[in-house]
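All protein chains but one are shown at their positions in the complex.
Labels run A and B following the written order; every chain starts at residue 1.
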Amino acid sequence: MDFGSFLAAPEIKVKVVTYRDIFQDKAMIENLFGDEYKHISAVITLDSADLKQLNVKKGDTVILKNSFGRVVVRAEESGYEPSHRGIAYMPKSSWSNMLVSDETCGKGIPRFQDISLTVTSAKGEKVTELEF
Amino acid sequence: MTNAMEIYQMLPKTNCKKCGKTSCMAFAVALMTRELTPDACLPLKEEPKYKDSYEKISSLFKPSEGATETGLIVHEDLCFGCGNCVVACPVNVANDPYGVGSGNAPKNTSKLILAIEEGIVKARNVDECRRFGKNKILCNGCIVTCPVEAIEFV
Partner (left out) sequence: MENNYHVCTGCSLLCDDIEVEYGTETINKIYTACRVGVAHMKESKEKVTFLVDNKPVDEEKALSETVKILKNAKNPLIFGLGASTNEAQKQAIELGKKINATIDDSSSFCFGSVVEALVTNKIKTCTLEDVRNKGDVIIFWGSNPADSHPRHLSKHSYFPRGSEKQRGWEEERTAIAIDIRKSHTAKICGNYFIQIPQGGDVELIDALISGLSGKLPKTSYNYPPKKILELANILKGAKFGIIFVGPGLIYSLENLAPLFRLMQALNEKSNFHLVPMVGNCNMRGFNENLFTETGYVNSVKFENGIVKHGSEYSIVESLKAKTVDAALIIGSDPFSSLPRSIAKSLLEIPIISMGPSETLTTKKAKVHINTAISGVESGGSAIRMDGTLVSFKPIVETKNPLEEYILKRIMEAL
């Protein structure tokens, strides 16, 4: 019997570290609404063990969710970075900004580096479009 | 990237000597050093059962045709155009100390090995590279300074 089908898709909690990427900057200059920019930006890099736990292959889409938003992005497996279970990397973009808190303690500075969220498989759902 | 052993695994491994080498392993080494091209292994090229391997090996050795006879390969799709390799290359520094050696645009291009064009590194005058010639040394100036391993020697 396939018990898997009775269970909810596995879910993990991660903290997100955002970063800048030169190819993303280049693609943004060329066309913010182009496929290249979307391909490089709407992505989350996870530790291979985290991917495994999620039962997600690299290149599949995943749902990122917290109380500020929900986005679907592509999952990637980390490359040269030392193992980082529980921490995920995202290039800073509109997609990562959909998940940032509006709390600022009155100082005018959003908590760009303090994003916590849950990840689950998106089961083939398409990457969220860039629109507002 | 690839080493001779990985290439060997894809060869017919019959040691038939048609390529002019004594064994398939020797042929793999000859490929790595650019002494021979994949086409020299006739069985690989002609027999249908090796078709996949032939295509794989041919594609592996393709970039070098455009690049250099000394085995310096630039992976243009990876390159940032940051110029780290250009400024760090000891041959570049010696030949153009006040241009690229000081971080600036080239002032004397005649003997430069590396320079940035259209945001991507271009290699030329590779016979000047310290890894080659009579007095060769294992220079790695352009490798350790690169953020993405865009330069490789095969």
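In this text, a contact is a pair of C-beta atoms (placed from the backbone, for glycine too) under 8 Å apart; a residue touches a chain by one contact, two chains touch by 3 or more.
The structure displayed is predicted, hence computed values, not measured ones.
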Checklist line | Absent-chain contact - pick from A:12, A:100 or A:119 | finding: A:100
Item checked: Per the touch definition above, residue among B:10, B:86 or B:113 touching the missing chain -> B:86
Check: Which residue numbers on subunit B touch the omitted chain?
Finding: 79-84, 86-88, 90, 93, 97, 101-107, 115-120, 144-148
Note to self: Applying the definition given at the start, please give the residues of subunit A touching the unseen chain.
What the structure shows: 15, 17, 19-23, 25-26, 29-30, 32-33, 68-69, 80-82, 84, 87, 89, 93-94, 97-98, 100-102, 104, 106-114, 130-132
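Quick note on the criterion: only the chains that are shown with their structure count from here on.
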Note to self: Centroid from C-alpha atoms only, then distance subunit A to subunit B, rounded to Å. What do you get?
What the structure shows: 36
